[in-house]
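Here the complex is missing a single protein chain, while all its other protein chains stay put.
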Amino acid sequence: MTTAPDLGPGDYPLSVNRQDLLRTPTGKPLSALTMDAVVAGEITAEDLRISAETLQLQAALAESVHRRQLAQNFRRAAELTAVPDAEVLAMYNALRPRASSREALISIAENLESKYHATVCGALVREAAEVYERRDLLAREED
Amino acid sequence: MTAPAAERSLTLKEVGQAQRGSRPDEVVIAVSPAFADPFTKTIVEVPHAEVIRQILAGIEEQGVHARMIKVWDTADLAAVAHIGARLSGSGISVGLLSRGTTMIHQRDLPRLSNLELFPQSPLLDAEVFRLIGSNAAQYAKGESPAPVPTRNDQMARPRWQAKAALLHLKEYECIVAGRRPVEVEPVISRLS
Partner (left out) sequence: MTTTEGRRSKRTEILEARPVNLDGFVEEWPEKGLVAMESDFDPTPSVRVEDGRIVELDGRARADFDFMDTFIADHALDVETAEEVNAIPSIEIARMLVDPRATRDEVIAVGRGLTPAKILDVVKLMNVVEIMMAMQKMRARRTPANQAHSTSAKDNPIQVAADAAEGALRGFAELETTLGVVRYAPLVAIALQVGGQVGRGGVLTQCALEEATELELGMRGITAYAETISVYGTESVFVDGDDTPWSKTFLAGAYASRGIKMRFTSGTGSEVQMGNAEGRSMLYLEIRCILMAKGAGVQGLQNGSISCIGVPGAVPGGIRAVAAENLIASWMDLECASGNDQSFSHSSMRRVSRALPQLLPGTDFVCSGYSGVPNADNMFAGSNFDVEDYDDWNTIQRDLQVDGGLRHVREPEILQVREKAARALQAVFAELDLPPITDAEVEAAVYAHGSGDYPDRDVLEDLKGAQAVMDRGVTGLDLVKALERTGFHDVAENLLTVLRQRVSGDLLQTSAILTDDFVPLSAINDANDYGGPGSGYRLEGERWEQLKKLRHVTSAENPETEVS
């Protein structure tokens, strides 16, 4: 993984000032996403998503203006780009009150960490498991 | 404008712990902790007896069976309705709060989704409750009725929201944490 370049407020918006740094998850530059390409069938829904690398760039921009929690959100998001839609939705639903046992949550955390290298997300889920246990928000037997 | 309802009272006789139903042609009516006792009418003074009478009539007109439960451990409409839906043989329920807010729910839907929602309690009158019962029964039969038409009154919030909040605070005080839902038999009797 390449290290993020030193970005500052002057680089924003990236779509105007730093197109050189931007790629779709499918490896295309922004300039490839033209109407002609769409009509020719060369563009798919996957081309209109954000890549993990771009989210790290946005995280660097957020850090440069002292928005550390926003940057952390972007880092979690960068990790989640690797997780398919249905699985993201399933994980979200599993984090809702009394939706999961402790084991189920830990298993999600392990899955995030080992399969998707999503350590920041994994830590969030582990933290949730701990808090839910203390606050009686894990799934109950009869649910 | 329909004629005013005759004076009736509603008593909910407890029958036992609410069980999951097996007959596919039933609708469960799930009411909140303060329904019928201590509250006896909705925010716009439709008697609870009338509310239940109309819902039951709507269900019956469709040839479907009705069963009633009282939920004790929450006053949240979606939760009340969804608990009813999960206990219903058809998976369909009508959920009610004491002030009149109503929802038709289905057991496979997310708790915070619904089949039909009637969020403006001041706009619900006897006629609408009958239609709600009828629609719930049609869903139970696997049909797709057109949703019950409701008025949209933008001034309901300014006029009623604070009173609704106060009523809800009172209903919330009636919650019995941890108490399981109870099956009840609605006894509607005329006063005088």
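Order of writing sets the chain letters: A and B. Residues in each chain are counted from 1.
Going forward, contacts are C-beta pairs under 8 Å (C-beta built on N, C-alpha and C of every residue); 3 or more make two chains touch, one makes a residue touch a chain.
Nothing here was measured: the structure is a model prediction, and the numbers come from that model.
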Study note, to complete from the structure: Neighbours of the unshown chain, displayed set only, are A, B
Exercise for review: With the missing chain put back, which residues of chain B would touch it? List them for me.
Suggested key: 74-76, 78-79, 110-114, 116-117, 119-120, 144, 146-147, 152-166, 168-169, 171-172
Review point. Which chain A residues would touch the chain omitted from the figure, given the whole complex?
Key: 9, 12-16, 22, 24, 30, 33, 35, 38-39, 43-45, 47-51, 54-55, 57-58, 61-62, 65-67, 69-74, 76-81, 83, 85, 88-89, 91-93, 95-97, 121, 124-125, 127-128, 131-132, 135, 137
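Heads up, the rule we're going with is that only the chains that are shown with their structure count from here on.
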Exercise for review: Could you please state the distance in Å, as a whole number, between where the Cα atoms of chain A are centred and where those of chain B are centred?
Suggested key: 41
